[in-house]
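Would you mind keeping the following structure in view while I ask a few things?
With one protein chain removed, the remaining protein chains of the complex are shown where they sit.
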Amino acid sequence: MDREELKALAQVELDQQQRFRCRILCCMSTPCISSGATAVFEALQDAIKGGQLDAEVEAVATGCMGPCSRGPLVTVKTEGEEDVIYEHVTADLAMDILDKHARKASVPSLDRVVLPRDIPFFSKQVKIVLADSGVVDPERLESYVARGGYTALANALREMTPEEVCEEISKSGIRGRGGAGYPSGLKWHMVRKAPGERKYVVANGDEGDPGAYMDRTLMESDPHRVLEGMAIAGYAVGAEQGYVYVRGEYPLAAKRLEKAIRQAERKGLLGNRILESPFNFRIDIRMGAGAFVCGEETALMQSIMGRRGQPVPRPPYPAHKGLWGGPTLINNVETFGNIAAIIGRGAEWYASYGTEKSKGTKIFALAGKVVNTGLIEVPIGITLREIVYEIGGGIPGNKAFKAAQTGGPSGGCIPADYLDVPIDYESLARLGSIMGSGGLIVMDETSCMPDVAKFFMEFCMDESCGKCGPCRGGTVQMHRILSKITDGCATMDDLKKLEELCLMVKETSLCGLGQTSPNPIYSTLRYFRAEYEAHIKDHHCPAGVCTFPRKGELTFNKVA
Amino acid sequence: MPVVTLTINDKLVSAQSDKTVLEAARDAGFEIPTLCHLEGLTPRGGCRLCLVEVEGVPRLLASCVTQVQEGMVVRTETERLHNYRKMMVELLLAERNHVCAVCVMNGHCELQSLAAKLGVDHVRYDYLCPDLPVDASHERNTRDPNRCILCARCIRVCDEVEGAHCLDMMGRGIHCNIITGMNQEWGKARSCTACGKCVQVCPTGALFKKGSSVAEMEKQREFLIWILDGRDKKVWHWSR
Amino acid sequence: MTTRQNGKVRLATAWFGGCAGCHMSLLDIDERIIDLVKLVEVVYTPIADIKKFPEDVDVTLVEGSVANSDHVREARDIRKKSKIVIAFGDCAVTGNVPALRNRLQVDKILEEVYGGGPGKPPSTEEQYAEVVPVLLSKVIPLHQIIPVDIFLPGCPPDPERIWTALTALLQGGPVALPPEMRSFG
Partner (left out) sequence: MPEPTPAKKDAAKEKEHPMGDPRYKGIDRVLKRQQYQQDALIEVLTAAQEAFGYLTEESLIYIARQLKLPFSWVYGVATFYHFFSLKPQGEHSAIVCLGTACYVGKAAEIVESLEREFCVKAGQTTSDGKLTVTTTRCLGCCGLAPVVVLDNNVLGKETPETTLAKVRQALGGGNGGNGGTPS
């Protein structure tokens, strides 16, 4: 296939779509499926067939539409009308939807499940990466191509040198979406220039942060976008082999990626001589097997090579010496999700979003004690208040906002005082948190901060690989002290010991997991120290969470 | 091999450019504590005791895996490093049952002497007291995981020098453990050649020769360079 | 160090969960013990028959680990009444050999020790408490119960080590042992 054929393919698909008077899009990503989307989709298909509407109405299985807690979600696109979104759709509503939109009947009972499209949840978002999510059928290449998919790759191959591609990425100002925010352009240039016969491109989809599911959604909802981004990267850095490392918990994402790879290979969009150019690029999927540390790039490479996912000291950096000793470009799945848009619409357009130092948009998984939970894509620089109170619709049950947790176990809690700080890499770091992969958990007054810190420390303790001493032993000891605090048998001396340990583990651990594991303690201590002291001195939990089962015991050891 | 000049603890030092900071520092007479490092084995960078401060680098660097660079300014002994090293040793002592008094390596143990050198006269953290069975099934050697610090010297020597790869690490985090074969009794792991190299490189009493009693086990490591240089360069160092 | 009317430092030694080897090692300072007695008044020690831990002690050497409820009580009492508490030997410093039981469950240990003999084994916690003080589920070092001022590791600390530490202390200086004198084991 060449560029002209790609255009033709898109046109055929568009013509096909226009034949339908009414297109009913059903979200078929994991949360909606869990809420019963499969039955809804099947009921719609049956109803279309039963009503002999096959020629006019189409039911499409798409990816995520955003407000996951309101699933199953269905969007109806009717010619000449505004799109309508329905929430909490059940199978028995299938016929009603058809009646209303295909047969133009009046169905007032449907009104109660209409999700208004003008609410801030939708209007405040800017969708670049998720532009096709919830619109295209992730299991059909044509669906993506019809939306302009793979044209960026075609243009890059035809019109740009690899160096120009790297430069365009640099100019866009995009920074790694995995958390640390390393400028992607720099990395691409580095890998491109690194000497090495075989180079590799790796998409990091080992989204281990609890509470984050941007990568899963992207892989499930728009797998071709990730593949296209990787192929462009492969061309730019001179790699012929790519790997998508998919977290083991995401079988559906892996399945859809696998299908997408096969489709793309068949159409000559991956494999040898892509789009009739001399560029060859293969992508393989590697499944994780349940290890958070494999999100760390050196551990991830070990895992791709089939070994224990234990990090190795850097330097050498993967960009110089990665998989099998070859220069390796590792970017987050979400970063790759941005690439086609940057190449397709230009770095300048992309850089018009975001702040001076952080360009573009960021996807957040909004969850916790907030009315609208789900997946949102917002320009970097938006305030936390806008996210929580406008997009998120505030805290349910008239409770007070206490803190927002970003960055998972490597991040921190941002208290109410900083609701108006624009969210970007630097400001979050100043507040003692990190952008992370994009989990954003809202906590209300019923969350106890030492307990939150303990929760994350338990996570880090379980996920420590055991290679370096400070992380292996330090996380256990920090968790023990936090347990003493929430159990009511800690002293102020323990708190001092905890702070010393935090600093030591942060500064001496081998990899990012250990180095950032004290962050949840740091940030909660910074903003909620009084809460810790109340636990220790008064055996009082202001949030009413801790029950102090070992109150007054002077040691960790229960008397028999 | 080109030579670079760097500053270690205010002293100008020159070293071949392929050397690590640890090697350069030791050649210059500075002591940097190590536990997982052993000359002759692939560096691991796991124990973190050899961390040093390098000017202009915000992070602490493990000197065993950091190559020297022209103009590098290194500090190997600062109060911060000393405190961290102390804490690391305390964490190691707390995570297993290191009862020096009844150890075959008492008096010859690297962990014990390092603790004394660093001034660790007590451990501030809770002892974790894991329940780990001793494996005495091997005809010559015994493995006592209670005294293991997971430095993986034994794994590396078994893989890199002996070539048997009988030993490896299982589990993760605090539950890591050294295993022989399919986590089976050492005596039944037929990939073990009973060469005893793992015993000799072990820094503590986790691996020891059968029949040794308290404080009787001493280890010798000259064989490592002997074998490696003999194998690669056909040079056998009698002087060592 | 406060000077008493008799010019002597009030010294106590206590014995918790340990083998008394540290006390033996203290006696092994040989003839120097005469010099020591010139400087100190031993006000409490398991070697002498003194029932109650006295008030106003200057220095207390505590041998042994904290293994049962009596040890906890005594340790707190000692801390209250002593100016300087020394964790004396590895058991007090680390838990050492007595702590080897920490991987076992206390009730299993009691059953093993007291259960199989003649007569009926005690069945409740209270009954056990009549036989022996209640065992802690874990044997712990002294500093996990009370603040400890000086650590004197060694199993036992050899006489030189003890002498160096005590003389430094009695001369009013800080106790700074050289590395070879502060190793465990």
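Labels A, B and C are assigned to the chains in the order they are written; within every chain, residues are numbered from 1.
Definition applied: a contact is a pair of C-beta atoms (placed from the backbone, for glycine too) under 8 Å apart; a residue touches a chain by one contact, two chains touch by 3 or more.
These numbers come from a predicted model, not from an experiment.
Visitor: Which shown chains does the hidden chain touch?
Guide: A, B
Visitor: Going by the contact rule already stated, which one of B:His82, B:His165 or B:Lys210 would touch the omitted chain in the full complex?
Guide: B:His165
Visitor: Going by the contact rule already stated, which one of A:Met1, A:Ile119 or A:Leu252 would touch the omitted chain in the full complex?
Guide: Considering the complete complex, A:Leu252 is the one touching the chain left out.
Visitor: For a quick check of understanding: of A:Val60, A:Ala194 or A:Ala291, which residue touches the chain that isn't displayed?
Guide: Once the missing chain is taken into account, the touching residue is A:Ala291.
Visitor: For subunit A, which residues touch the unseen chain?
Guide: Considering the whole complex, subunit A reaches the absent chain at 30-31, 33-39, 67-71, 207-213, 216-217, 248-252, 286-292, 303-310, 365, 367-369, 373-374, 405, 408, 439, 441, 443, 447, 455-456, 459, 462-463, 465.
Visitor: Please give every residue of subunit B in contact with the chain that is not shown.
Guide: 164-172, 179-184, 188-191
Assume only the chains that are shown with their structure count from here on.
Visitor: For subunit A versus subunit B, what separation do you get between their C-alpha means, in angstrom?
Guide: Chain centres of subunit A and subunit B, defined by C-alpha means, are spaced 40 Å apart.
Visitor: Using mean CA coordinates as chain centres, what's the subunit B-subunit C distance in Å?
Guide: 34
Visitor: Out of subunit B, which residues touch more than one other chain, so two or more?
Guide: Residues 124, 126 of subunit B each touch two or more of the other chains.
Visitor: Residues of subunit A that touch two or more other chains: which are they?
Guide: Touching at least two other chains: 556.
Visitor: Across the complex, what residues on subunit B touch subunit A?
Guide: Residues 44-48, 51, 59-60, 62, 65, 80, 83-84, 87-88, 91-92, 94-95, 124-126, 128, 149-150, 169, 171-176 of subunit B touch subunit A in their complex.
Visitor: Can you list the subunit C residues touching subunit B in their complex?
Guide: So the residues of subunit C touching subunit B come out as 87, 90, 93-97, 99-100, 102-104, 138, 140-141, 143-144, 148, 151-153, 155, 177, 179-180, 182-185.
Visitor: Show me the residue ranges of subunit B that touch subunit C in the complex, using the header's touch definition.
Guide: Going through subunit B, the ones touching subunit C are 93, 97-103, 106-107, 109, 112-113, 115-117, 119, 121-124, 126-127, 129-132, 215.
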